Structures are given as structure tokens and as C-alpha cells.
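Below is the structure I would like to discuss, written out as C-alpha cells.
The complex appears here minus one protein chain, its other protein chains still in place.
Note that the chains are named A and B in the order they appear, and that numbering of residues resets to 1 at the start of each chain.
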Amino acid sequence: MRPLLHEVRHNPLLWLLVFVPVVLAAAKLKPEAHTLLFVLAVLAIVPLAGLLSHATESVASKTGDAVGGLLNATLGNLTELVIALTALKSGEYMLVKASIAGAIVTNTLFMLGAALLLGGLKHHVQEFNRAGARFQAGLLLLATIALLAPSVAGQRGVVASTEFTQRLSLGLAVLLIVAYGLGLLFSLKTHREVFASAQTTEEGEVPWPIGLALATLAGVTVLVALVSEVFVESVQKAAESFGMTPAFVGFVVVALVGAAAEMASAFSAARKNRLDLSVGIALGSAAQIALFVAPVLVLASYVIGPTPMDLVFWPAAVVMMFFATITAAFLTSGGRSAWFVGVLMLMVYLVFAMVLYLLPPQTQ
Amino acid sequence: MRPLLHEVRHNPLLWLLVFVPVVLAAAKLKPEAHTLLFVLAVLAIVPLAGLLSHATESVASKTGDAVGGLLNATLGNLTELVIALTALKSGEYMLVKASIAGAIVTNTLFMLGAALLLGGLKHHVQEFNRAGARFQAGLLLLATIALLAPSVAGQRGVVASTEFTQRLSLGLAVLLIVAYGLGLLFSLKTHREVFASAQTTEEGEVPWPIGLALATLAGVTVLVALVSEVFVESVQKAAESFGMTPAFVGFVVVALVGAAAEMASAFSAARKNRLDLSVGIALGSAAQIALFVAPVLVLASYVIGPTPMDLVFWPAAVVMMFFATITAAFLTSGGRSAWFVGVLMLMVYLVFAMVLYLLPPQTQ
Partner (left out) sequence: MRPLLHEVRHNPLLWLLVFVPVVLAAAKLKPEAHTLLFVLAVLAIVPLAGLLSHATESVASKTGDAVGGLLNATLGNLTELVIALTALKSGEYMLVKASIAGAIVTNTLFMLGAALLLGGLKHHVQEFNRAGARFQAGLLLLATIALLAPSVAGQRGVVASTEFTQRLSLGLAVLLIVAYGLGLLFSLKTHREVFASAQTTEEGEVPWPIGLALATLAGVTVLVALVSEVFVESVQKAAESFGMTPAFVGFVVVALVGAAAEMASAFSAARKNRLDLSVGIALGSAAQIALFVAPVLVLASYVIGPTPMDLVFWPAAVVMMFFATITAAFLTSGGRSAWFVGVLMLMVYLVFAMVLYLLPPQTQ
């Protein structure tokens, strides 16, 4: 525990950890004070994200960036999974789908774009292992095509039968999970050396012992999940009081805060010129949501949901996922980055955010 | 003939050649026994495909992989051309178009994906000449855009006049054939050296003399065509008795069996670490169907068809062709492959197959 306490004492940001019990208590005592809960939840998530970042980097420094990135994405996305399961139980399938699509687009464009911009502002040109980026982009391309299929097939001028879309969604869910599992086998076992980092590690901070790092990762993830639930309950109402449309909230705000922990890690790695870790976290996180979280939710809906959930998305969401994947695949294919690459990704994200922000409410 | 007889005697698979006369006789005697004819036809196509594979490799060992791949694609696609011309004569344009689209998607995703997977299971990382892959992918991209044009232009909220789509299809057919001819000039004449193989040939089998190889190529192709016709006549009814939808049969089953000969060659080349040949066969075959077979059928429909055939495809077929091209272009652009690249291609193919398999019959 010594290194953890040392970290807390010397990093003023972590003093915000005091808001974790505050927001959880406030959620019990004043569940209707949405705007207050929203602010408290964001204040509590920020230091938790910071702790996660340091713990993940400690693990990554022992296991190599590919595994570190995977670990990070897995634990970071527990948040999204827990939130979505809560929404699933109450049958709010539109919210689940919006948060899935939003998380894919946000991680692909905003998280990676901001990491490349932040890294590029410090380092003139940054290199990364393009085999890793290609691998994640390939997984995302498969997922985009799979999520597109039910929407396109359902638009053939004939109302597709519910049975058809449900059987197709179930089949696609199994297919995506199998692809994800094979992808793990490939990147962690048979071709592990392909994903080794190009750059040497220039570690400034002392890494924690592996046991403490893993325990912190697990414990903080649970806290993030708890706080995130308060956040999700309050964000809708709080956003309305700020004048945001529901589509914007589901797609952008929830996704941004839900991925705050991974963003802290991805940004910090980019500043330290460890772009492999950044790309692994951002694209790996998007791929994991598309190929693991989404299918698991479809399967879970048969057990805990009121009715089975299908994978038919709002057409504009599918178009956004497609363009996010194309943009990321194109911009990362060179294995080199400078600040403007990050700007381009953020601009594409801004186009989507602008559309969602301005959409007249009745057409959503 | 000696090497051919030697091959037949020592390769038990070729003993299946006995089914060639059997299926042709059975088709005369029992034309209504669809399921029997289907099984016999598949049993007869397998050894013919094997012979074609060896003959093509013998030619390829003398001419270089690029020319060998082209020869293979040309002769292998004679099958598809003969089948389609038969269907054209009887005016079954939907079947013709489904088999064109299915052949493009199947060759691009299934044939190439399975070749990369089979090769990758034997070799850790395989390299191939990416100039060749880029060239074929470029041709496919042009063909996809050309086949998309009449469908998109015909969907502008106004029913496009028949005259418009027919004139456009005729113009596009001529344009595609010209592009294909210029592509041959480029790859076989002016820039032949660009398509030279990267890897050294590690030939295990003794190549046949060129005369025998060419004669076998031609003779076996004719037999494949004859057997394939029996196959196509029986497959529809046989498939129904197995519970498959017509869309699935036209797009997947016909395409898989129609390309069996080329697949044997592509898979065997991949196992021998000659990926240039595999990529040349798979993408070259898809490009040839799109840029040569399809336009020839449009032109032929003016002579032998009841009415001119246009190039307006079922929208979902165009979407699948587009994504097959994008996927192949993206995954082959690096010039390196491992088993998971094959898995990704096969998974995209499986998504399409799943949609077609589950489609409710009334919406097809």
C-alpha cells in the first residue's frame, strides 16, 4: 500500500477522491438533485481515472504495451458494461444502443484524436507499431459490417420480421464474440511479438509492484462503476437543464465520461511518446465494446431483459460508426503521427457532435 | 500423357474422376433426381478441381505467378461464364446477377480468406507482393463503383426509365472491358516486372510439360463446365430439400462450387507459401468476373437473350460487393499476412452468408 499512499499524498489531483464517498452518499440522500449529483460524479470520476491510469501503466511496464492496452481496455469497459446492464434490466434498449454506438465512435475518434493531438503538441513526429493499429482497425471494420447488416437487411422496402432480426442478431453476437476470442489468441499468444512496442519505454514514474497495481485496477474499476451509475441517472436531467438534446447526451456526454478512465491513460501515454499504448487503449476499447460488450448485452437480454434485444441501430449511428472506422483506419495506416492527424480525427468527431447537438428533438 | 496417368495413379483423390461420367449419365437418365445429381456433381467437381490445380501450377512454374494466376482465373471463370450464358438464354436474369455478385464476394472474401487462413496455419507470417494485390483491388474498386452507379442513379425517387438504365449498362460494359484489357496490357506487358513474385519458388511436385499442362487445363475446364451445369440445375431443388433460401443458394452455394477449381489452386499455393499466386487467383478471379464476365453477359444478352440485360443489382448485393472490396483492399494493403487476417475475411463472409441464410423468403 505504501506506493499508493505516497502517490495520493504527492498528487493533488487525487485529493478529489474525497468526492467518491460524497457522491455515493449524496445519491442516497438527495436522489432528485440531478445537477448537483452530475457535478459531484464528474469530480469523483476524474481522480479515479487518474489512479487507473497509473495502475495500468505499472502493469503495462511489466507486460508490454499490447497486454497493458488490452488490460486497460478490458477494465475500462467494465464501466460501460455495468451501466448498459443496468439499462438493459429496465428495458431501455434505445439508451443501451445509443451508448454502444456512442462509445465506439467516441473512443475511435475523440480518444484517439485527442491522444494524437496531445502527443503531437509535445513530440514533433511520433511513431507507433502499425501492425497493432491495423489489427484493431480490422476488428472494428468487421464489427461495423456486422452491426450494419441487420439495419441494411431490414430496410429492403419490406418490414423485416421481428423473428428474422432477432435470429440474425443472435447469430451475429455469437460470431463477434468468437472473432474477439480468436483476436485475443492471435495478439496475446500466437503472434504476440508482432504487437511488441516500437519505441523504448522512457518511464519517469516508479512502477508499482504488480500485486498492488492489479488490486488498484480492480478496486478502482468497481468504484468507477458505482459512481458512473449515479452519473448516468443524473446526466439526462442535468443535460436537459443545460439545453442538450437526448441524442447528444446518449451519444456524446455519456460516452465521454464513461471513457474518462481510459482517456486519462491514453492521453498520458501519448504525452510520454508511448503511442502504441494510446492506440491500443483507444482502438482496443472501441473494438472491445463492438465485439464483446455489445454481443454480451444481446445474449444477456435473453436472461435479464424483458424481451430479447436485437442489433438494429438507428441508421445515422451506423453511418457514423462506418466513417469513424474508415477515418481511423486511414489515418493510422502509416504508423506515424503529428498533431494535425489528431486535429482531423477530432474534427470528424465534431461534425458528428454538431449534428446530434442541433437535431430537432422531434426527429430523434 | 505419362505424367497425367502417373498423377491419377498415385493420388487417390483423383479416383473420384469416375463420378464425372457417372453424373453426366445420371443427368440424362434420371434428370428429376435432384438431390442425387447434386451429390454426384459435387463429387465429380472435386477431382477435376484437383487436376486443374496441378496443371495450372505447372504452367505457373514456367510463366511466373502473375501470368499463372491470370491463366487460372481465366480458365476457372469459364465455368461461371458457361453457366451464366445458359441462364441468360432462358432469360433468368435474376439468377445471372445473383451468381455474378455472389462470385465476386465469394472469391474476394471466402477464397482469399480461406487461403490466408490455411497458409497462416502452416507459416507464421507470410509475405506477398502488395503491388499485385493493390492492382487487383483497384480493378475491383472501379468495378464496384461501376456496378453501383446504375443502382444509385435508379433510386433517385423517380423510377429511372428502362432506356436510361439500358444505355448506361451498355456504356459501363464497354468501359469495364476496356479497363480490363488495359489492365492486362499493364500487368503482362508494360509493367510485368512489378508483379514478379517476392518469394522463391519451393516446388515439391515435378511440373508437367507445358503442352500437357495446357491441354489438361483446357480439357478439364470443359468437363467442369458440363458437370457444373448439372449441378446448377439440381442445386436449387436439392437446396430447398435442405431448407436453404434461394438467395443463399444463388449467392453462396453456386459461387462456392463454381469456384471450387480455383479454390483448390489458391489453397494449395497458400500452403506452399506462394501467396502471390493465391492472391492473384482469388482477387484476379473476382476482378475478371466483375470486369470481363459481367460486361460480356450484358453484350451477349443483346444477341442471345430475350431482352437486353442491365446492370441494376439488388441493393444489398451492391453493399456486399462494396464491403468485400473495402475489406480486401484494407487487409491486403500491408503485403503481409498471418492466420487472423484470413479469419477476419471469413468472418465478414459469414456475416453476409448469415443474412442471406436467415432472410425470410417473401422478402427476397
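Observations on the structure shown:
We adopt the following convention: contacts are C-beta pairs under 8 Å (C-beta built on N, C-alpha and C of every residue); 3 or more make two chains touch, one makes a residue touch a chain.
A quick note: this is a predicted structure, and the numbers were derived from the prediction, not measured.
When the whole complex is considered, the residue among B:141, B:215 or B:296 that touches the unshown chain is B:141.
Among A:15, A:242, A:302 or A:330, only A:330 touches the chain that is left out of the view. When you scan A:5, A:29 or A:358 for touch with the missing chain, the hit is A:358. The missing chain, though absent from the display, is touched by one residue of B:14, B:85, B:168 or B:227; that residue is B:168. Residues 130-131, 134-135, 137-139, 141-142, 145-146, 148-150, 152-153, 156, 158, 160-161, 163-164, 167-168, 171-172, 175, 178-179, 182-183, 186, 190-191, 194, 329, 333 of subunit B touch the missing chain (whole complex, contact as defined above). In the full complex, subunit A touches the omitted chain through residues 124-125, 315-316, 319, 323, 326-327, 330-331, 333-334, 338-341, 343-344, 347-348, 350-352, 354-355, 358-360, 362-363.
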